[in-house]
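Partial complex: the chains shown occupy the same locations as in the complete assembly.
Chain naming follows the written order as A and B, and within any one chain the residues start at number 1.
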Amino acid sequence: MTWTRKHLLDIESLSAAEIMQVLETARTFKQVGERAIKKVPALRGKTVINLFIEPSTRTRISFELAAVRLTADVINFSTDSSSLKKGETLKDTARNLEALSADIIIIRHSAAGAPHFLARFLDAHVVNAGDGAHEHPTQALLDTFTILEKKGRIAGLNVTILGDILYSRVARSNIWALTKLGAKVTLCGPATLVPRVFEEMGCRVTHKVDEAIENADIINLLRIQHERQRKTMFPSIGEYTVLWGLTKQRLEKTKPDVLIMHPGPINRGVEIDSQIADGTRSVVLDQVTNGLAVRMAVLFLINGGVDAQGAAPSVADPRLGKN
Amino acid sequence: MTWTRKHLLDIESLSAAEIMQVLETARTFKQVGERAIKKVPALRGKTVINLFIEPSTRTRISFELAAVRLTADVINFSTDSSSLKKGETLKDTARNLEALSADIIIIRHSAAGAPHFLARFLDAHVVNAGDGAHEHPTQALLDTFTILEKKGRIAGLNVTILGDILYSRVARSNIWALTKLGAKVTLCGPATLVPRVFEEMGCRVTHKVDEAIENADIINLLRIQHERQRKTMFPSIGEYTVLWGLTKQRLEKTKPDVLIMHPGPINRGVEIDSQIADGTRSVVLDQVTNGLAVRMAVLFLINGGVDAQGAAPSVADPRLGKN
């Protein structure tokens, strides 16, 4: 299949086949990551700009390393010292970066829709690295990649997402990806954070944690996002843990082969028991490793990575050859 | 002509022939920027340090990309986390960077003369990326490059610089470059910001905006620099716009082929009407693109880029060959 998208803005607009193409390409790049020299020349001479208007060290580093592994030149641009403070609009900032011949602009922004806005007027490729409470597509792709890697399939699996769904771009992107690929998604958490309206996205909504986890093949725990909650949506952190945290007692009631996922950073002892985070069912660090392969795949594909015959890259592809 | 300068400290001390040599070299590098792989090995193994004691994201990124395109290794050093806070002198900081084998130090500093000060004791090459209200030579070179590219000549053109001249290093460097190359420069703005003393630099000074723009071939609009104005030099932003801003009404009174320039970042609706900034006469984004080529040329020339015969590089030069 030939990849045709210029940007990666969200999961909502991707087809199941497109999602699968990213995951298959990522599998190739994961193999590249196991070589002694992990770099490939696919983006040699290309300029990738990390435009992070909302701070995020992990995601920025993951994208930076993905681009570096593809031999791109990477420039980091964060708000801390930016001319946005001098009153420049986001549009002007982005057009300036393009005028500096940026080939790919990776944007994180606190406003939902910011990447789509840039894509409307830029010639450069745009990748959404998280926009407000809207979407975080590469997180959903790496989560889906990890499930596929560990379970061998997505369709028919029961995936429970537990926590702050309302304000979570991770949840939204995961719901889109998982339902498109045929998984059954259950959402659970405080009623204030998990409204029934999510049923319209094809999910089951429940506010009973035991019910949510008992048949789950995957439990994806979200971080409590204090910074995104304008007013308190639950009484206290301690009460959240008692009512919704994944404790050892609760884990005992789950399937023995359940996968425990978390987008990080983890609040140990809040949404997840510390021993569970480090336990054999946890794939939290696999998610991080897979994020690198998935982001390499995304940068590779939007840059036109598929060859004239529409073949996905194999490890024998000269563009993935020695640097 | 053989380039003989070790540093680029200002425009004032350059000859017209030297300015033209930078612009011609930049033209070659602009062609390099249109290749599929935009990098050349001219500065391979060289270390370039961006020493930005005054924050500036755009200029820093432009220099960083210019150095990266020349295959230099680039280190960013900004005040935010610097040992300058621990009481180290600028001289010691610079000598330390040189001891770390910096080949080129690009300095931005709030104090006029800081680059000249460094050049007196360093063996490394020094490039002025803006020093106080004194000079910003690469900005003037990219502005001149853009005029030459669009108009085919500099001599005899009427260039109007409009706004805060007194505190503007951009204005000073432009005045030097333009008058050396034979343009007629008119300065205009509030009397408090455009004193008559600039006539000594060979400029016409007027405080009537209609008079300043009617015969202009180029109008270069400066940013209102709140941060550099210790006391208020004009009543209010709104009044500035009414009296000095480039509005549609004013644009109608200019030559039909006038070029509108601005060093950025733009205050839309203050010194320039938003539609004019995005209009066909505006070359604001060309300036940004040309900045990259001009800065590559500067780094290349001061590093000894001209060959033994004194020839400027051509695109056939092996140093500009494949990386």
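Of note:
Everything below uses one rule, namely that contacts are C-beta pairs under 8 Å (C-beta built on N, C-alpha and C of every residue); 3 or more make two chains touch, one makes a residue touch a chain.
Here the structure is a predicted model, which is why all the values come from computation and not from measurement.
Counting all copies of the one sequence in the full complex of this file gives 3, of which 2 are shown in place.
Keep in mind that, in the parts below, only the chains that are shown with their structure count from here on.
Centres computed as Cα averages put subunit A at a distance of 40 Å from subunit B.
Considering their complex, residues 44-45, 47, 49, 73, 75, 77, 80-83, 86-89, 92-93, 95-101 of subunit A touch subunit B.
Every residue of subunit B that touches subunit A in the complex is listed here, in rising order: 33, 35-39, 55-58, 61-62, 64-65, 68-69, 78, 80, 223, 264-268, 285-286, 288-289, 291-292, 323.
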